[in-house]
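What follows is an incomplete set of chains from the complex, kept in their original frame.
Chain naming follows the written order as A, B and C, and within any one chain the residues start at number 1.
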Amino acid sequence: MKILVFAGALRKDSWNKKFALNAEKLLRGIQGIEAEYIDLKPLEIPLYDGDIETQGIPRGVQTLSDKVRNAQALVISSPEYNASMSCVLKNTVDWLSRVKPTPLAGKPVLLLGASPGALGAVRGLWHARNPFVELKAHVFPDMMGLPKADQAFSPDGTLADAKTAEKLKTLLEKYLVFARSLQA
Amino acid sequence: MKILVFAGALRKDSWNKKFALNAEKLLRGIQGIEAEYIDLKPLEIPLYDGDIETQGIPRGVQTLSDKVRNAQALVISSPEYNASMSCVLKNTVDWLSRVKPTPLAGKPVLLLGASPGALGAVRGLWHARNPFVELKAHVFPDMMGLPKADQAFSPDGTLADAKTAEKLKTLLEKYLVFARSLQA
Amino acid sequence: MKILVFAGALRKDSWNKKFALNAEKLLRGIQGIEAEYIDLKPLEIPLYDGDIETQGIPRGVQTLSDKVRNAQALVISSPEYNASMSCVLKNTVDWLSRVKPTPLAGKPVLLLGASPGALGAVRGLWHARNPFVELKAHVFPDMMGLPKADQAFSPDGTLADAKTAEKLKTLLEKYLVFARSLQA
């Protein structure tokens, strides 16, 4: 099963990129899983504008869309901005919805989030569910927020706390049971 | 009282820009109101990226932020994308939240929406309330969706249906009572 | 596969009860499906009160909980009250969450709604998703609102419009594919 992993943030040192990369690494260690991480930044997806769309789906959107279509499941780590989902994730989903047929339909999606605050971006994830549901994706009920993300990673980017890494691994395994059942 | 009006969309022929402009024109006709419409497109606000922010608040964000701070009330017309608020509006609000102190705190906000569908973008407006509330803006309870927006405007951009224009005018007047009481 | 069907309303002539009963009848016509409709009214589930809970889970809650646990999938038709889910559905879910382990965990859930208005209760269904998700149920992305419910039923209670009945049947069949894959 191919799983595409990305973060709903652009910043080079984004905690959500790090959290997504930890998820990708854990997934790679599971038999039968082919995990791929993609960084949205080099895709240079513009802010959605119908006038841009008239000239064709931007190359970065097409690249991401192809990878989503090619995958059997998605794992996304996204920050919370202003008590809601990040504008970067919303922009990404809004563009993906313009590719026909939308590559998100029927895909299982696991939402993660990292935040320097105490709540770990979970409020934002609740809002992030809705556009995926509207596009007929199957968003996994469990989500995982990583609080105090500014202190959560070792210099090499791995999760510093073994329990947190274990929690993420357990969640990924539960999610895979779900994703595999949908694939069958 | 100064009121800033804008649309949460970039497309040149955006129905929400037209709807916002109708609101601005109606506001200009009311005594004591100084209404200004601003088009987000020429502001060229980039998709939020913490690395861009490190180099300073983008000029377009600063321009908008100054206008928001200078206004006593906001009227925003925003499309619904994928059952939620538009990525353009979310990006705009997320950038405004990075200007300190945020210019949105304490401001009354009226949300409008136009859509070619039957529901008139109202689902998206419900989600759009949340980031404004988080930033301590006072979002007016009444909202107005304009359904079938593709048929709603005359060639000169005014609302073709007199009843719809009247409904918008009545809403604006109710909103002004609220906005003025907060100003006092 | 056993499917439990109920409505999030108590009124004897509730449109949502009728809509739920139409779903149940359609399900009964599908091979391998054992559908059961349950009316919440005779269960006399009280409004949630921790002091009542201290004396034991009410009999009606236990009855419903056993039926939910015994079913492999749920179909629920619920009205929209004040732009959100019905208090009756919320009360039902809140009580079910007090039975340990909660019978909703892992269950596929299809949400329907009927309303005399033009939107067919769909706004309320979006909010109704959240408590089910919190309890780890798998809420199907597709939902169906029945607008103008006061005119939608024949005197014998069946859907008057053949197209609407067909739409419901198609949705149920799509949902069963999902529910069966989770069961496997």
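In this text, a contact is a pair of C-beta atoms (placed from the backbone, for glycine too) under 8 Å apart; a residue touches a chain by one contact, two chains touch by 3 or more.
A quick note: this is a predicted structure, and the numbers were derived from the prediction, not measured.
A.B. asks: Shown here are 3 copies; how many are in the complete complex?
C.D. replies: The number of copies making up the whole complex is 4.
We take it that only the chains that are shown with their structure count from here on.
A.B. asks: Taking all residue numbers at the chain A/chain C interface, are over half used by both copies (same) or under half (different)?
C.D. replies: Comparing the two copies, chain A and chain C contact each other through largely the same residue numbers, since over half are shared.
A.B. asks: Compute the distance, rounded to whole Å, between the mean C-alpha positions of chain A and chain B.
C.D. replies: Those two chain centres are 29 Å apart.
A.B. asks: Indicate the whole-number Å distance between the mean C-alpha point of chain A and the mean C-alpha point of chain C.
C.D. replies: Result: the chain centres lie 31 Å from each other.
A.B. asks: Show the residues in chain B shared as contacts by 2 or more other chains, in ascending order.
C.D. replies: In chain B, the residues touching two or more other chains are 83.
A.B. asks: What does chain A use to touch chain C in their complex?
C.D. replies: Result: residues 126, 129-130, 133-139, 141-142, 178, 181-182, 184 of chain A touch chain C.
A.B. asks: Any idea which chain B residues touch chain C in the complex?
C.D. replies: 83, 118-119, 123, 126
A.B. asks: Can you check the complex and tell me which residues of chain A touch chain B?
C.D. replies: 9-12, 14, 41, 45-51, 81-88, 90-91, 93-94, 97, 127, 130-131, 133-135
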